[in-house]
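In this view, the complex is presented without one of its protein chains, the others remaining in place.
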Amino acid sequence: MKLTLNIWRQANQQAQGAMRTYELDGVSEDMSFLEMLDHLNEQLNEKGEDPVAFDHDCREGICGMCSLMINGQAHGPEVTTTCQLHMRSFKDGDTITIEPWRADPFPVLKDLVVDRSAFDRIIQSGGYISVNTGSAPEANNLPVAKEKADRAFDVATCIGCGACVAACPNGSASLFLGAKITHLGELPQGQPERWTRVVDMVAQHDHEGFGGCTNIGECTAACPKEIPLDVISQLNKDLRTAMRHGL
Amino acid sequence: MATPTLIKGGRSTRSTIALKLLMAVTGLVFIGYVLLHMYGNLKVFAGQDAFDTYAHHLRTFGEPMLPHKGLLWIIRVVLLLSIIGHAYAAFTLWARANSARTSKYVVKKAVAATLSSKMMRWGGVALLLFVVFHLLHLTTHTINVNGDPESPYDRVVSSFQPEQWWVAAIYLLAMVALAMHLRHGVWSACQTLGLTNNARSRMRANSVAVFVAVLVAGGFALVPLSILFGIVD
Partner (left out) sequence: MTTNTNTSDAAGFFTLGDPIADTKAPTGVPVPQIWEERKAHAKLVNPANRRKIKVILVGTGLAGASAGATLGEAGYHVESFCYQDSPRRAHSIAAQGGINAAKNYRNDGDSVYRLFYDTVKGGDFRSRESNSYRLAEVSANIIDQCVAQGVPFAREYGGLLDNRSFGGVQVSRTFYARGQTGQQLLIGAYQALERQVAAGNVNTHTRHEMLELIVVDGVAKGIIVRDMVSGEIETHLGDAVVLATGGYGNVYFLSTNAMGCNVTAAWRAHRKGAYMGNPCYTQIHPTCIPVSGENQSKLTLMSESLRNDGRIWVPKKKEDCGKDPREIPEEDRDYYLERIYPAFGNLVPRDIASRQAKYMCDDGRGVGPEVDGVRRGVYLDFADAIARMGRDAVEKKYGNLFDMYKQITAENPYEVPMRVYPAVHYVMGGLWVDYDLESNVKGLFVAGEANFSDQGANRLGASALMQGLADGYFVLPYTIANYLADAPERIDESHPAVVEAQNAVQERINHFLTVGGTRSVDSYHKELGHIMWEYCGMERTKEGLTKAIGLIRELKADFWKNVKVLGTADSLNQSLEKAGRVADFFELGELMCIDALNRRESAGGHFRAESQTPDGEAERIDSEFAYVAAWEWGGEDGSPVLHQEALSYEAIEMKARSYK
């Protein structure tokens, strides 16, 4: 099929960017969206134009490196990552607008590549259980109710791609934050640091410049791992409890 | 705004979530208030005496423990503080949201957002303007549309006569705005207060939100509509 692509081009973080239009022929519907971009880059390379920079790595929907706002939707029209989006979701003759994640805490580094290190810092601020290697007790000494283990797992599937931020009208990272708070907060191992964790992580989230949540739900609709909105409620509840503890 | 530093000594009370909690709690105050207000309004249907007695009683409630109009002033102060808190939280979060995305998308689709949630901020501003209008109209009588009769009942009934249809129209439009604000606000408050930790409770919170929105806005709208169509005169 033949497509018209409107793509954000920006030379580097300081440069002014702009949308550019490209015509692309010979796209097959079995291609993934990123393979379509590979195809475009091969052609740009041939013409001597700088290929479009975009983040990607595992191409199997798990590393969270790929991003892209496709026609106004994070990771495009399907509930999946961009690397798992296939061109069969588009039609011959379609015009596709491709933009980077837009959020000030995620500055654009080049074209469609953004810096998501803010997420790493949110984890640094408390997204872990403090246990040094070697000091762990026998694993089965600590039974975990299956429902709790299952819920912890369900929300731990977050891949940290940032689609929630990209889709949120407020540029909030509450879904990412809530997923980690819920994952660690559901487990008995996570209890000792539970209240300080939520306070520290929320403080870091705010410090990075993410917006506040207004419970709209765009994040969860864009999440390729379908992290439910519950986690934000859990996050709020945990913060409220921390407040009660005077933290 | 991103700075590669780790912040130390964060406080729960200084967070965006604290702002949301402020918003939720003050919002609940308003919901309690509008429910009582609506209950009072519906006394219109019980006739002039009942309505005027009720209005008068509001001023004498709690006497002699409270001074004349004591309760009314307590309510006014609580409401005033709530509106300040509510608006402060709203405008702070609004500003934050704007600075969290200074470069806008060329194309952005909303997938999950309800109309109510999209109207939240401007709808809130509209409601604020309406409250000012409403106070100037029926509390201070600064806006005089009907010769300012003595009886509260007469004042209400004369305000919504078909000759001044635009007054009723303003009130009815405001009720639409209120319904939408409540639709998202009640749900959002439940979420902010941490009451919606699973799919079922989320569904329940959404149902409650729709119910409250319809109940309050419908209850309020009943009075001007009834007057407009001559059911109450």
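Note that the chains take the letters A and B in the order they are written out, and that residue 1 is the start of every chain.
Rule of thumb we're sticking to: a residue touches a chain if its C-beta (ideal position, glycine included) is under 8 Å from a C-beta of that chain, and two chains touch if they have at least 3 such contacts.
Computed from a predicted structure; not experimentally measured.
> List the neighbours, among the chains on screen, of the chain that has been left out.
Counting the whole assembly, the omitted chain is in touch with A.
> Out of A:T4, A:N45 or A:T95, which is the one that touches the chain we can't see?
Reading the full complex, the residue touching the unseen chain is A:N45.
> Using the document's contact rule, name the residues of chain A that touch the chain not shown here.
That gives, for chain A, the contact residues 11-12, 28, 30-32, 34-35, 38-39, 42, 45-46, 48-51, 53, 55-65, 78, 80, 84, 86, 88, 109-110, 113, 115-117, 119-120, 123-125, 127-140, 142-146, 149-150, 152-153, 156-157, 159-160, 183-184, 187, 189-190.
Just so it is clear, only the chains that are shown with their structure count from here on.
> Report the inter-chain centroid distance for chain A and chain B in whole angstrom, where each centroid is the mean of the CA atoms.
Chain centroid spacing, chain A to chain B, equals 35 Å.
> Which residues of chain B touch chain A once you look at their complex with the stated criterion?
1-7, 10-21, 93, 96-97, 99-114, 117-118, 120, 184, 187-188, 190-199, 202
> Note which residues of chain A are touching chain B in the complex, please.
6, 8, 19, 69, 71-73, 97, 99, 102-107, 115, 117-118, 121, 124-125, 167, 169-172, 198-200, 202-218, 220-222, 228-230, 232-240, 242-243, 247
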